[in-house]
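Note that one protein chain is taken out, while the other chains of the complex remain in position.
What follows is chain A.
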């Protein structure tokens, strides 16, 4: 009942693309005493596809982890669906409708594919068979291999398991940390195609990606981050055309 309602609301949201979903303002965050981010601003509207690019150590992943409550909050605000979520713990943030796919070790290797998906819906009382079926429709290879241990699968398939698990609760926003890392070049395009499809189904995407050119080509909007601060923000296409961005951050 509640989920249907959420789905309806999301559908309504996706019609109006200007509906603010995530609003990060002046965010300072880091790990322990070490501050990484300084006054970072970032927005994602409902159904939008946003990419963060920048050099190594720019704090791209830290932005994402901060949204998900995995860093030390030091100031500013993170608002999701008109609710302050900074200082919340990850399991509370999942309840609000954000899913997160970490970069490494993102599947439970000793659990089967199906069990991995079940864990994605742990906070629900019942195992939602229809949601599992939905993920199997999205990633058919997972249906074939549902009883295989996730640890025995290839990198690309593991990435699918990780995404499917994060999508089990039908989040409004999916955080993807370097989804193409470690994938063979031909699989990278498939991975980006899959992300496009997830986005087309109405889920907003916030993605950190090393493969910056491809990511900017695919996304609606991009942020360039350096040394923990905002540098540029524009549509993906505009950032690709921006001479300064190309010179400094995209290797010419």
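Following the convention adopted for this analysis, a contact is a pair of C-beta atoms (placed from the backbone, for glycine too) under 8 Å apart; a residue touches a chain by one contact, two chains touch by 3 or more; residues count from 1.
Keep in mind that, in the parts below, contacts and distances are computed from a predicted model.
Per its UniProt record, the hidden chain corresponds to "Branched-chain amino acid ABC transporter permease" from the list "Ring-1,2-phenylacetyl-CoA epoxidase subunit PaaB", "Branched-chain amino acid ABC transporter permease", "Ferredoxin--nitrite reductase" or "UspA domain-containing protein". Remark: the omitted chain is touched by one listed residue; of A:57, A:90, A:140 or A:155 this is A:90. Of the options A:39, A:119 or A:184, the residue whose C-beta touches the omitted chain is A:119. Taking the complete complex into account, A:111 is the one of A:111, A:134 or A:250 that touches the chain left out.
For chain A, the residues touching the absent chain in the complete assembly are 68, 70, 90-91, 94-95, 100, 102, 105-111, 115, 118-120, 122-123, 127, 165, 169.
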